[in-house]
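Structure first, commentary second.
Shown here: the complex without one of its protein chains, the others still in place.
Chain nomenclature is as follows: A, B and C, assigned in order of appearance, with residue numbering initiated at 1 for each chain independently.
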């Protein structure tokens, strides 16, 4: 309550707190009165609306709102099974491939190259969310067919993005992991539809999503019966313009602390510049990330999307060589 | 190009620019060479990927990427016809109503109150995007039925949010304006589906969407055949924590400059605090906004969502009284 | 405390709270225990360091940290006397002039023009904080001399920036208001030095300063004996790149609510574009700001600093004409 609120005004608020299903406990300080409200906000009416009382200075929620994703509900690390490839355990998981699937040749040569260098999961966008309607929107079903071919030939697992509830069913026929992009990070209908597919879901952090909002978005998936979620930090939007986004590597340690689910780093989106990818991957590995999602292209200068942030094959294998000793220090391997 | 790039490296880039379909024109400065590339990036391969050449320092797009929404393509203001109510002309448009539709009584009393005070469009959420899966998600189809009832009784037009491509068809049966919320601001599949309905679409700015991205999101709707778009500024996310968001009122002047489409201000989401709504509405009206989207509730303290930012009936009619003389100054009326 | 913290760990924290001079009151909830700590954090050791106890989940300060600047300590509006010109009362105060003082001619013609249009205070930078050491740094003492001349001729009061503790004394000989810029917004030694001069201080908000930090920076000035502070919102830094900064006009209403001191809007810095200045001024006036700080230059294209955001004389007098009826609506005048 504001300083010097008269007693009868405090009583009004106490009554309202009670009416909303909480047990109110006033604490009378020297200048201000605080009302502690005991009860579970996840099952009751939220109290934030109390600020419409002129004498209520602010309402401060204490309880965390996520449950199933929290470390407290599941103290051990969860290891997600991606059709036989474990993510979240001692094996470090590298997912690599082109930003967009462009052709059979582009995809297959990339798949072979990243497999040779140690990747176990192939990434490639068939449906692409593009800022402008005039940009390349992906090959769609044809892109999925090419991903299936690459999977059949190389044995790599597939991760690819879903943009629409209506695509989940057919994308899930090819994909081993459904990727939900930053722009759909709080598209809750899409999250629910992905949950229902039963497939692992890689949930990218929204461009300006707070950690607790990200955890709550994952909570949607778990609350709809699918425990197979991978968090993916891919950079947040800040005032800085040197990089496309600011990769928040602290998210690795925070997710490990707050949740039992694996956390993957996407350095390509994170900085938007191929020349910074290597350093960011090393940082992520040393900090305890469970894996990486890296854009690799046979000829980045001619990529149909985001060429400026894609590694070529040589750059990718140099990176992999650099990761091995760093992972060994943390008793992990690729 | 970086300073001191040797001539043969410059030639490589000139060749690549040409190969990608542009006409390259080098300009040799005292320290650096610049290559101007002539061509329309909306119909060609983007040039950003040239930064993978080590000697390319940066790629700077010059051309604006939006076309149909631009003021240049349509110099006069567009007036959007909302089932007989014009938005974007000399009449200032007030849309008001509860954050969520909660009950027949709540909705009807609000509809009557806002109509009496001068609103012409009733807002009310039937489907609610909520950060947590444990929060009230809206009444869904029942909410739409109540909105239809309120419309039949009062004659107010209806604006309500769509969350899912699958909802567009049935929401459009009741809604006169489809509202696309901040979290779906770049859910392009949803935008395309809304475009196809032919209904006016109120497109909120995303939480951290740049002006040009917002214009391009609207471009998706126009490029899919629907010219009836209303921009709605509702606050962006910044470091400030006093308010829920930072309402970027400059967006009014910017949209008026860059586009022919109307711009509406949502001060309730913009600040998240009822006590600041009045001042923000006055600012918006004085700056030339085409209308307001305001949350009004019979009893904000007991609202099922966002009570802290909803006005009560008295607050709303005081606000309306305050707007009249301000609008008169700019030769408009409600 | 974290959920399920054992009682003995709670007791440890209770003891520590007491040792630090507070009266601890535990509240035992169904899942979590909260410890309310009664005491004045402004006179005691802060409690934030308690988070080093592994079982303390978070520490949430309740009390506002500012006192002298708060509306509670002084319910009526303060009117600041600028050598006879009142700021903060029914007279709306317009401060105008060039970004930098460049020459006698440039300054005098501007002074005459802004006076003729209704400004009462002349702005002009003699010392300029520039991002690069190679940019024009201002005329220094010669600039102050020219400001004195313009004051003697026109009777306008002078506002000019101080960059250094060492400049305060001689700048205060000419200036009627000392301006502290955004980059020095938390340069507390400079604030203290300005406080000691006894002159009114216009305190710009820092580029990423939260409202409560801004209020606390002003508190430094009041706590050092100088009650004559003007807050000046000049735009905060966000992800948006269309404008140089995002002008947070809600700050007008917030400062009016939290403090008794006047609030001034600087739209020139706020957007960095002359073509948006007019709309922002209208918004500020309608929302209840106490005045404006506007950059005006005889020939903006040739200004030595920030030409892109300066109005010419015609633009300025058109703006003034537009403000009169808006101010009349709020029962104020220039």
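The rule we apply is simple: a contact is a pair of C-beta atoms (placed from the backbone, for glycine too) under 8 Å apart; a residue touches a chain by one contact, two chains touch by 3 or more.
Because the structure is a prediction, the values reported are computed rather than measured.
Asker: Could you run through the displayed chains and say which ones the absent chain touches?
Answerer: It touches the following shown chains in the full complex: A, B, C.
Asker: Going by the contact rule already stated, which one of A:37, A:203, A:261 or A:285 would touch the omitted chain in the full complex?
Answerer: A:285
Asker: Pick out which of B:31, B:152 or B:331 touches the chain that's been left out of the picture.
Answerer: Checking the options B:31, B:152 or B:331, the one contacting the hidden chain is B:31.
Asker: Among B:183, B:210 or B:237, single out the residue that touches the unshown chain.
Answerer: If we include the chain that is not displayed, B:237 is the one touching it.
Asker: Using the touch definition from the top, which of A:121, A:271 or A:293 touches the missing chain?
Answerer: A:271
Asker: So that we can see where the missing chain sits, which residues of subunit C does it touch?
Answerer: Interface residues of subunit C facing the absent chain: 16, 20, 42-43, 45-46, 48-53, 59, 65-66, 129-135, 163-166, 183-184, 186-189, 206-208, 213, 216, 219-220, 223-224, 237, 273-274, 300-308, 310, 312.
Asker: If the missing chain were put back, which residues of subunit A would it touch?
Answerer: The missing chain touches subunit A at positions 208, 210-212, 236, 238-243, 246-250, 252-254, 257, 270-271, 275-276, 279-280, 282-288, 325-326, 329.
Asker: Contacts of subunit B with the missing chain: which residues?
Answerer: 2-4, 25, 27, 29-32, 34, 36, 38-40, 60, 62-63, 72, 208, 237-239, 241
Note that in this section only the chains that are shown with their structure count from here on.
Asker: Could you tell me the least number of steps, going only between chains that touch, from subunit B to subunit C?
Answerer: The distance in steps between these two chains is 1.
Asker: Quick check for you: after a Cα superposition of subunit A on subunit B, what is the rotation angle, between 0 and 180°, in steps of 5?
Answerer: 180
Asker: Mean of the CA atoms for each chain, then the mean for all of them together: which chain is nearest?
Answerer: Given all protein C-alpha atoms shown, the central chain works out to be B.
Asker: What's the distance between the Cα centroids of subunit B and subunit C, rounded to whole Å?
Answerer: 30
Asker: Could you say which residues in subunit C touch two or more other chains, in rising order?
Answerer: Subunit C, residues with two or more chain partners: 208, 238-239, 241.
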